[in-house]
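Notes to accompany the following structure.
A single protein chain has been removed from this complex, and every other one stays in its place.
We just call them A, B and C in the order they show up, numbering each chain from 1.
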Amino acid sequence: MSVTVQTGVFDAGAALSAFTQALPDAGGVVSFTGIARMDNGKTQMLELEAYLGFTEPWIETLIEEARTRFSLSGVRVIHRVGSILPGEAIVFVATAAAHRRQAFEGADFLMDHLKSRAPFWKKEHGPDGARWIEPRQADYQDLTRWTRDQTPK
Amino acid sequence: MSVTVQTGVFDAGAALSAFTQALPDAGGVVSFTGIARMDNGKTQMLELEAYLGFTEPWIETLIEEARTRFSLSGVRVIHRVGSILPGEAIVFVATAAAHRRQAFEGADFLMDHLKSRAPFWKKEHGPDGARWIEPRQADYQDLTRWTRDQTPK
Amino acid sequence: MARVLLFGALRDLAGWREQIFEGVSDLDGLRSHIARLYPDLAEAISGPGVQFAVDKALVRGNVSLSAQTEIAFLPPMSGG
Partner (left out) sequence: MARVLLFGALRDLAGWREQIFEGVSDLDGLRSHIARLYPDLAEAISGPGVQFAVDKALVRGNVSLSAQTEIAFLPPMSGG
């Protein structure tokens, strides 16, 4: 399975090792790890909700799109749900391709879509209480990078 | 030390774990791992030479440029020299930043410069003998992406 | 019978995550049902950006609900 949605903490390095070892002849592997931030104490805990059985197929479809578009030989996505503390990894994306540009663009594409569109609901718990958050405007703007005829230069 | 040039095999995942654990409040970590390819049996072994004491400071200078330009909170580079077999990692670059775009662009920038400009000499050993190789034209073209006023969109 | 699931802010608003509604044959019927029991929730699920999934597939407009259908009300997704 190239996508896992899980409540348990994971180690990005271990995920990268496992992913890389399973690839026979990749030239380049790119990984992205998103880590929960303290924001100077403003965020004490993140609560992330998925719709299991709906969220994974959505990500699988995104992975297939990336795989075709960037000629990727492998993709791995791990996404935490539940209670996440500052410093813990929230999301891990890894891509493998024959050439490094494809691997970079594939990972970038996956993250832009995961951050803005993926079926997750996120609640930030801080000293002033909790609030549900929506994607930042910047996340939506990132998405427009991929809707042109060409991939970003 | 954020750059290591070494003859020994290394595990990219272990490098990513060590890098990530040392970061206090990074939002995003991007890694790139370049792996020696078989090229359908055309390459049996890569021989990579550095000028120790010259190559590392060159990379350190590049790291400083990337750190400033992309507001990176951390950078790690590991580069193999000596005899490298297909499937083994040649180079590992990791960048950390508050926001993911900076981490992606920093890693991309570092790889474009390392692949085309870094003081290494590479010899490819195959069934038809050995030959010294120079950067591909594509590697030089990648470099021009960073000489415009803006970073690539 | 419709098994209704709420996510994100809708769950907090309603105070429940999952509930089974009997005697509804289509999505419009379910909405009316909800409007009688939970007027605040009914208003929220009519708001902009709320999507509906029937048996884990997004739908638009009215759809008939067979026995043992799972309906999820999905507020705007925040991304991962």
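In this section, a contact is a pair of C-beta atoms (placed from the backbone, for glycine too) under 8 Å apart; a residue touches a chain by one contact, two chains touch by 3 or more.
Bear in mind that the values here come from a model prediction, so they are computed numbers and not experimental data.
A.B. asks: Quick one: which shown chains sit in contact with the chain that's not drawn?
C.D. replies: Looking at the entire complex, the absent chain's contacts are B.
A.B. asks: Take the complete complex as the reference. Which residues in chain B touch the chain that isn't displayed?
C.D. replies: Residues of chain B in contact with the hidden chain: 34, 48-49, 51, 53-54, 57, 79, 90-91, 114-123, 132-135, 139.
By definition in this document, only the chains that are shown with their structure count from here on.
A.B. asks: How many angstrom lie between the CA centroids of chain A and chain B, rounded to a whole number?
C.D. replies: For chain A versus chain B, the centre distance works out to 23 Å.
A.B. asks: What whole-number Å value describes the gap between the mean CA coordinates of chain A and chain C?
C.D. replies: Whole-Å distance between the two chain centres: 27.
A.B. asks: In whole angstrom, how far does the Cα centroid of chain B sit from the Cα centroid of chain C?
C.D. replies: Result: the chain centres lie 50 Å from each other.
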